[in-house]
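Input: one structure, supplied below.
The other protein chains are all here in position, but one chain of the complex has been omitted.
Labels run A and B following the written order; every chain starts at residue 1.
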Amino acid sequence: MPVDPYVVPAVDGVAYGLLVFVAASGLVLCFGVAGILNLAHGTLFAIGGYTAAALLDGGWASLALALAVGVLAATAAGALVAVLLTRVAAAGHLTQALVTFGVALAGGSLLVAAFGPDDPPVRVPAALDGSVAVAGHRYAAYRLVFILVAAVLAGLLHLVVRRTRAGMLVRAAVDDAEMVATLGVSPAVVRFGVLAAAGALAGAAGVLGAPIIGPGPGTADAVLLLSLVVVVLGGLGSMTGTLLAALAVGQIQTLGVALVPSAAPFLLFAAMAVVLAVRARGLATARRAT
Amino acid sequence: MTPLLTAEAVTVRYGSLTALDGVDLRLPLGQRHALIGPNGAGKTTLLDVVAGATRPAAGRIRLGGYDVTGLGPAARARRGLGRIHQRPAVWGSLTARENVLVAALPRRAGRWQPAARRRAAGRTADALLDRVGLGDLAATPAGQFAHGQRRQLEIAVALAGRPRLLLLDEPAAGLSAAEVGWLAEFLRGLPRAVAVLLVEHRLDLVYALCDTVTVLRDGRTLATGSPAEIRASGPVREAYAEGVT
Partner (left out) sequence: MRDRAVRALRVAVAVAVLVGLVAAPWTVDDYTVALLARTLALGLVAVSVALLTGVAGLPTLGQTAPYAAGAYAGAVVGGQLSDVGPVHLLVAAGAGAALAVVALPLVLPARGVVLLMITLAVGELAVVLAGRWTSVTGGTDGLAGIAATRPLWGLPVLATDRARYLYTLVAVAALTGLVLLVLRGRVGLLLRAGRDDEARLRASGHRVAAHVAGVHVAAGAIAGAAGSLLVTAQQYVSPADFGFDTSALLLLGVVVGGTASVGGALVGAVLVVAARDWLFGALPGQAPLVLGLAFVVVAHLLPTARRTRRAGRGGSATPRPSEVRRPPAVTGVRA
C-alpha cells in the first residue's frame, strides 16, 4: 500500500489531536481536581472560536488581540460557572450537571444571538494563509505552526502541573482533598481557580484552533463530546493519557476517515469500546480484592 | 480439627509503608479472640484483610479450611463472615427493619424466592431488632438514628447474615457508659457458634469478653495468649502503654 497519500491527513491528525488535547486538558483539570463535570466546557471553546472569527483580519496583531480577548472572555465564563456552582457545591453531581448545562444552553444562545446562526469564516494571518512544501507534500502552513504552538502549550501545562506550587496543590487535591483543606486552601478557591484555568485553556484552544475546528452553533457540543471521549480514553485524570488519546482520536478523525471512509462513523465508538474494555479488565482484576 | 480462620504470613504494604509484616492468626470455632496494640499497629488492616476489603501483598486467608484469599468481601460474607465497622455503617434511607431484611434476604441474585422464605426473612428481622432493643423503632429510617442506635442496628444487620465469625472493629468507640455495658452484655450472650475477632482499645472489655488475645505492634505479632498471660507479660504492657495516647 502506498504510504504517500496518507501523509497529509496524518499530519492534519496531529494538529487536530493536539487541539483536542488542549481543549480536553481543561476538562481533565475540572474533573480530576474538583470532581466537576463541566458541561459548559464546549461553550468556553466556542467563545474563543467566535472571538477569533470576529477579530482576526489577517494580521499578526489581530491574532494577539484575539488570543488575549478570547482567553480573557473564556476565563471569565469559567469563573462565572464556578460562582454559580458555589451555592450548590454540596448538592452533588446532578445539580452540578444541571447548572453547567444551563450555562451551556444560555451561553450558546447568547453566542448565536451575537454572531448569527451561521458558521462565520475565520481568517488566519496572511503569512500563514497558504501551504508549504515539505518532503514533496504540501501542508497548510497554519496547521504546521499550530502543531508547534500546541506542543509548546502542552509542555507548559506539564511544567505547571509538575513544577509549580499551584500544580503541587492540584496534585495534592487529587490525592487527598481533605488534606489540602487542612493546608488552609478552601475548596471554593480551588474550584474557582480550576474552572477559571480550564476556561483559559478552552479559550486559547478556541482562538488558536478556530481555523481547524471553526466556531458555529454545533461547535460547543462537538468539542464537548470529543473532549469527553478523549478524557475517558485517556484514563480519566491522566494528562499523559489524555494527550495520547487525543493524538489517537486525531488520527482516527483524519487518517482513519481517509483509509476506511465507510467505517468512519464506527471508528470512534470502536476505539472507545476497545480501550475501555481492556481497561475494564484491569479494573476487574483490581476489584477482585474487594 | 480445622480452625475456622487462619491467616498465614499476611503482609500488607501501602507504598513504602508496611502495615502488616508476616502476621499469623488462628481462630478455632467459637473462639473469642482480641487484637490489641497501639495505634498504627495494623489491627484494622488485619480485619480488612480477613474481610476481603484489603488485598494482602503476601500471605493466605483460610475460612473453614477453604482458601478465600482471592475472594471479595461479598463471597466471604456468604461463607459466614460478619462485620461491624469502626463507624457504624447502616443504610440511611432504609428503615431499621429494611436494614436487617436486606442482610437476612437470600444473597443470590436472580433466583426465585418462594414467599415462605421471604416471610421467614421478615420474622428473622423482627426477632433480631427485638434482640438488640430496636423493636419499637423498626419503621424509623436508620439515617435518623443516634450513634449508639446505629451500632445496635449494625449488630443486628451483621447477625442477620448468620455469621460463623464476627469481626468487630472498636465496637465500643463513641458509646456512652450505659451503652458499653449493654454491648458487653450482648456480646457475652452471643451463642458459642459465633466466633469473634475483636479490635478494641478498652482492655477491660477485651479481658472480660475474650479467651485469647493477640498483641500487634508495627505490623508484627508481639504475643498471643490468654488474657492472664498477656496481662502478666511486661514487654507487652510496655509496648501497649507507650502507644496509647
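Everything that follows uses one rule, which is that a residue touches a chain if its C-beta (ideal position, glycine included) is under 8 Å from a C-beta of that chain, and two chains touch if they have at least 3 such contacts.
Predicted model, so just to flag it, every value in this text is computed and none were measured.
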Contact partner of the left-out chain, one of A:33, A:195, A:210 or A:252: A:33
Residue among A:140, A:213 or A:231 touching the omitted chain: A:231
Chain A residues touching the omitted chain (full complex): 28-29, 31-33, 35-37, 39, 84, 87-88, 90-99, 101-110, 112-113, 158, 161-162, 167, 170-171, 174-177, 221, 224-225, 228-229, 231-232, 235-241, 264-266, 268-269, 272-273, 276-277, 280-281, 283-284, 286-287, 289-290
Sites on chain B contacted by the missing partner chain, in the whole complex: 14-15, 17, 19, 39-45, 48, 51-54, 72-75, 77-78, 83, 85-87, 89-94, 98-99, 101-103, 105, 107-110, 113, 118, 157, 160-161, 169
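Quick note on the criterion: only the chains that are shown with their structure count from here on.
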Length of the line joining the C-alpha centres of chain A and chain B, rounded to whole Å: 48
